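For this view, one protein chain was removed and the others were kept in their places.
Order of writing sets the labels: A and B. Residues in every chain begin at 1.
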Amino acid sequence: MHAINYDAPTTLDQAVSILKTHGENARPFCGGTDIIIQLRAGVRRTEHLVDVKKIKELQVLSFDAKKGLRLGAAVPCIEISESDVMRRHYPGLTEAAHLIGSLQIQNRASVGGNLCNGSPAADTTPALIVLGARARVVGPNGEREVPVEAFVVSPGRTVLKPGELLVELLVPAPAPHSSDAYLRFIPRNEMDIAVVGVGAAVTLDGDKVKAARIALAAVGPTPILASKAADAIIGMKLDDAALEAAGRAASAACSPIDDMRGTAEFRLHIAAVLTRRVLSIAAERAKKN
Amino acid sequence: MSKKTLVEATINGETVEFLCEPRQSLLETLRDVLELTGSKEGCLTGDCGACTVLVEGRPVCSCLMLGVEAQGKNITTVEGLATNGVLSVLQNKFLEHAALQCGICTPGFLISAKSLLDRNPKPTEHDVRYALAGNLCRCTGYDKIVKAVLDAAAAIRSQGEGKAAAR
Partner (left out) sequence: MAASTTTGDFKVIGTRPIRPDGVDKVTGRAKFGADYAFPGMLHGKVLRSPHAHAIIKSIKIDKALKLPGVKAIVTSKDLPDAENMLEQSGELTVNPMHLSMNILAHDKVLYDGHAIAAVAATSPHIAEEALRLIEVEYEVLPPVMTVEAATKPGAPILLKDLRNNEEGDKPTNVAQHYQFKRGDVAAGFKAADYVVEREFNTAMVHQGYIEPHNAVGIYNSDGQATIYCSTQGAFDVRSLSAHVLGMPVGKIKVVPAEIGGGFGGKTTIYLEPLSVLLSKKTGAPVKLVMSRAEVLRASGPTPGAKIKVKMGATRDGKLVAAEIWMAYQAGAFPGSPVAAGALCIIAPYTVENFQIDAYDVVVNRPKTASYRAPGTTQAAFASETVIDELAEKCGIDPIDFRIKNGVKEGAPQIMGPPFKRIGFIQTCEAIKNSAHYKSKLTGKFRGRGVASGFWFNAGMQSSAMVNIHTDGTASVVTGSPDIGGSRASMAMIAAEVLGLPVTDVRPITADTDSIGHTDVTAGSRVTFATGMAVYEAAKDAVRQLIERAAKVWEKKPDEVEFRDGMLHAKGDGVPPISIKQLAPRFPRTGGPITGRASVNARGVGPGFATTVVDVEVDPDTGKVQILRCTIAQDAGKAIHPSYVEGQMQGGTAQGIGWALNEEYFYDDKGTLRNTGFLDYRIPTCLDLPMIETIIVEEPNPGHPLGVRGVGEVSIVPPVAAVANAIYRAVGVRMTQTPMSPPRLLKAILKHRGATTTQHSAAAD
């Protein structure tokens, strides 16, 4: 690896100050499970790695029945999978966090880091999007909130400007009769990056869909919020026909590429299959809430 | 070359101080600076688990952690699994079950397995396979490794029951 400097600020102000000073030449990190690989491969370059794990605001994991979830950007995925509260209220997001790599990776990687890496294949990003999550960003010019579906702008790049830091994800409290789910397709049973990932959140009114959000990973240059697919099932019972329609619409929203993890043709097919499956799971869960 | 940082950490129960550059991973630091060569390099991308160590009791890939991040942390490597040279139940079960052939992945597996058994004393076969999914083995096909871990779990439980009965 090329030579780097390391800082471990203990307060948000310190972190922002370091990031502001070094601008493009500094990069915050949490688990390091993407950035260390990228620095070694020469895919990213930085001169200052800023370890933000010691900042307490980034380690918050708190749920309020009205206000919803505050998920600090540095909270490791394992804390999410082991949290009863998370499993109960946000099973889809929990599933997604639990799917990121092996236990070794989950003990280090964070949802915030997964989002900031900006990969279109990130598992937790669609799960956040369907929950209507917002990213709270802090920087030299103050604070702002960005809806997660707008956070990643192109493969590997986010809206973060030099000097800015993702502090936490804010997720609304789940409405009654709602739930979420996340499924991904990988060729093995573990350790793979998603070939296709689909997150869904549904709110039911009786047995009809009152509200829905569907988002997909690894089928376009950024994670995709498939609004037409969600619209296709509003007001409908989630029978086979509705699921088919949603699947087809989700597939139509994708613009996948051929790569070594799958062909575009394969991804379009799987997007539809997973959309049908994940909607069913979310709806089943929603019925119980 | 960037300046080295002085780091203090607890490794296998001992307080140690060492110097490392920020770009040196924890794995490199353990192997090349501290001469603890038990943790192995297999891929440097967190995909094989040969470098797995416990940090604050949790398994991580030491190739994806910086040496400087060890500051103030409690780390266990394979060299710390035996007690005064006496092998742990898990280590003995690996040998009894022939759960290793070339042995390069064994340190990582022992660490991951120890972490599993510390948290879940009664794992199912699926629990074991999931907990070890981040450790690749190319020699054994995993069969004897899984059997060794399940047998170790049973042995540790009955040791515990034995102690309880003795009270």
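Following the convention adopted for this analysis, a contact is a pair of C-beta atoms (placed from the backbone, for glycine too) under 8 Å apart; a residue touches a chain by one contact, two chains touch by 3 or more.
These numbers come from a predicted model, not from an experiment.
S.K.: Could you tell which one of A:Glu47, A:Glu82 or A:Glu190 touches the chain left off the display?
M.R.: Final answer for the missing-chain contact: A:Glu190.
S.K.: Which residue, A:Cys30, A:Val148, A:Ile270 or A:Ala283, contacts the hidden chain when the whole complex is considered?
M.R.: A:Ile270
S.K.: For the chain that's not shown, point to the residue among B:Leu26, B:Val60, B:Leu117 or B:Val146 touching it.
M.R.: Reading the full complex, the residue touching the unseen chain is B:Val146.
S.K.: Tell me where the left-out chain touches chain B, residue by residue.
M.R.: With respect to the unshown chain, the touching residues of chain B are 1, 21, 23-24, 31-32, 35-45, 47-48, 50, 77-79, 81-82, 87, 91, 94-98, 100-107, 110, 125, 128-130, 132-147.
S.K.: For chain A, which positions touch the chain that isn't shown here?
M.R.: Residues in contact with the chain left out: 1-3, 185, 187-193, 195, 259-263, 265-266, 269-270, 273.
By definition in this document, only the chains that are shown with their structure count from here on.
S.K.: Between chain A and chain B, tell me the centre distance in angstrom, where each centre is the average of that chain's C-alpha atoms.
M.R.: It comes to 30 Å between the two C-alpha centres.
S.K.: Touching residues of chain B toward chain A in the complex: what are they?
M.R.: Listed in rising order, the residues of chain B that touch chain A are 1-2, 5, 21-23, 25, 44-47, 49, 52, 55, 58-61, 63-66, 68-69, 71, 112, 115, 130-131, 133-135.
S.K.: Once bound in the complex, which stretches of chain A touch chain B?
M.R.: Touch list, chain A to chain B: 1-6, 8, 31-33, 36-37, 39-40, 49, 51, 78, 101-105, 107-108, 189-191.
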